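A single protein chain has been omitted; all remaining protein chains appear in their positions.
Chains here go by letter, A and B, matching the order in which they are written, and residues are numbered from 1 within each.
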Amino acid sequence: MTGVASDKRPLLLVEDLVVRFRTHDSLVHAVNGVSFELESGETLGLVGESGCGKSVTSLAMMRLLPKPAGRIEGGRVLFDDFDLVTLPERDMRDLRGREIAMIFQDPMTSLNPVLTIEEQMVETIQAHRKVSTLQARQRAIELLEMVGIPQPETRLRSHPHQFSGGMRQRVMIAIALALEPRLMIADEPTTALDVTIQAQVLELLRHLTTETGTALILITHDLGVVAGMTQRINVMYAGFIVETATTPELFATPSHPYTVGLLHSIPRLDEERPERLIPIEGTPPDQRRAPVGCPFAPRCAWRLEVCWTDNPALEPLEAGVRLVTTGPGATHRIACHNPPTPEEAAAGRPLRDGFVAAAPPGVLLDELAAVDDHVAALPGEEVALFPGDEGPTSTGPSAAGLPLPPEEGRR
Amino acid sequence: MASITAPVGTPVPRVVPERASRGLWRDAVSRLLRNRPALVGLAIIIVFVVVAILAPVIAPYTPLGRDPGQVFKPPSAAHLMGTDRQSRDVFSRILFGAQISLTVGVVSVLMGLVMGGTVGALAGAFGGRADTILMRCVDVLLAIPGILLAIAIVVWLDRGLLQIMFAVAATNAPIFARILRGSMLALRESDYVVAARSMGAPTFRLLFKHMLPNSLTPLIVAATLALATAIIDVAGLGFLGLGPDDPRIAEWGTMLTGASSFYRQAPFIILFTGAAISVTAIGFNLLGDGLREALDPRLRR
Partner (left out) sequence: MLKYIIRRLLGAIPVLFGLSIVVFSVVHLIPGDPIRSLLGQHATPELVAEIKARMGLDRPLYEQYFIYLGQLLSGDLGKSVVNNRTVIDELASRFPATIELTVGALLLSIGLGVPLGRLAARHVQGWSDGLITVISLLGISIPIFVLGYTLQYIFAAQMHLLPASGRLDPRLDVQFRTNFVFVDSILALNGEALFDSFKHLILPAVALGTIPFAIITRITRAAVLDVSNEDYVRTARAKGLTDARVDSRHIMRNAWLPVTTVIGLQVGGLLAGAVITETVFSWPGVGSYIVNAIQDHDYLVVQSTILLFALIFLVVNLIVDIGYAFLNPRIRYS
């Protein structure tokens, strides 16, 4: 299945991908330099909250960004030897559906309501292969059987609205796998489905991709979905990849504050003692402003002063390790200046004595004040030296003179 | 409560609710102001309204005032737009005609709003049988296309300003009926109302209280566009000889008919009258389109 690690040339190599949306009055920095690789047959999860850029990344790879607003403004996407970013449209069209297939979130709106399933499947096949309609129809029946749709011959003549949600998504999967692509991208494939159906569809997806050896990029906001499905996971935040690791490692030793937060905000059945859920306060940054510093800084409990101004690069957890980018031996990398220790990751908060998350430096304060979605309660008002506080120490966290973390004293 | 983030002092973006809703209207207004065609439309309408109100003051002649012997004179210094068959000053008549068009237009749209809106609101609020019956009546009105309905009514009630207003109101009432019915139906299904109902609150009062603000935006757009149609329809009725038969009233459509058979001798009358009607309609249509774009909730991204 998955071969030896990075000695093989990867099926897909994304390098410093930058995507921005330009409208006449705003510029949105959707993807800010994303890099990752994928081996053939590998399953990669792309995880993050809404707006983090995971869907945009995949749409950019397929060159399906909404025109004219969406534009790839930097980076390369190498598939085989082709750079998909600069590939001529007609070659791109040839790749789409045949080598790289994509399924979307809502199967009701993703299928043409006025055409029959047969028409929509046959047109896909005939777009890339010179086969007669009869042969294409035959293939369509095979595919429907493969995805578990009963009575495929009669169902071919139905329209999308005559299927249930789960069945529709199966049809989408059938269409996507029709031409045996080497890469399949599934963008939130189960989010619009009932919980019971979700598991079925995911299982189908897993089964089919392993059987056909198709590489899969699974995009979701739900960590539960990737837990059983993927071999590796990229965690994205505000257009950046903040952590990447193999799935077992990510769940065992999450090392980026955001990932830690994510894991603590979902209930887990395997906990020995049921733990209190800890939400991540705040909201993601406004991506209409060019990113400055680490995007997670405003919400991060481990932040240092440098986090406000310097966006950390994706680096291996341990220094000096040989970098493996794909496969089960992939190096665990994070983008963080002050990663939580394993104990802190398990606890969900910093455990160091006297550690206080750094407040934003003065300049940034004014800038934040000017933006109207950061509100009234700016540190400027609350950063008051409490009586009895020590004066500023030499470096780092307490320089801004915030009151001591009340954790120990409070409930 | 323990939190993963830093405790007190972390700048946490909070959203202030009132700001959001104030933003909706300010947003719409600013979007409207940026829409140049809509502003042109607004300018046209302002000119139209000003002219209509000030007609008795600015018009050099009264609508009936004859300048003897000056039949079908082309535009000149004395008569900016020439004279008509009865030696009357066309320019003045057009100014007074603006008064008529404005009055009839506004009144008929208001009447249609009240009539149609009431029917639609009742239909939507009560639902079921009442809804079907009321909307069937509206369908009957709709089955008689546009100006034919107005013709039928004016023929029935005889010519006259009031009758014309009623006739045009009847043609635009169905649109308002549909809008209000739609908003009522949506309200009835809204979580807020369902919850209130489950607590035994009097739903009809609730519905009617919230109905207007809910449907305000489509009503505004529909009313503006209906004004454009009303002005054209009034002129159309006049054109067909169903205009107000009081000769003191200078109505654009009637003026045009009067001049139509003489278009060889006096094409300019048709030109000026036609231009007056068209430009006014263009103004309302431009503004209506602009309003629709500015108030469209979908466009808020």
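Methods note: a residue touches a chain if its C-beta (ideal position, glycine included) is under 8 Å from a C-beta of that chain, and two chains touch if they have at least 3 such contacts.
As the structure is a computational prediction, the values presented were derived from the model and not from experiment.
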Residue among A:106, A:222, A:286 or A:315 that touches the chain left out of view: A:106
Options B:39, B:64, B:144 or B:220, residue touching the unrepresented chain: B:144
Omitted-chain contact residue, chosen from A:98, A:256 or A:332: A:98
Contact footprint on subunit B, counting only the chain that is left out: 136-137, 139-140, 143-148, 151-153, 155-158, 228, 232, 235-236, 239-242, 253, 256, 260, 263-264, 267, 270-271, 273-274, 277-278, 281-282, 285-286, 289
Touching residues (missing chain, whole complex) on subunit A: 62, 64, 66, 93-98, 101-102, 104, 106, 109-115, 119, 123-124, 127-128, 159, 161-162, 172, 175
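Assume only the chains that are shown with their structure count from here on.
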Whole-Å gap between the CA centroids of subunit A and subunit B: 50
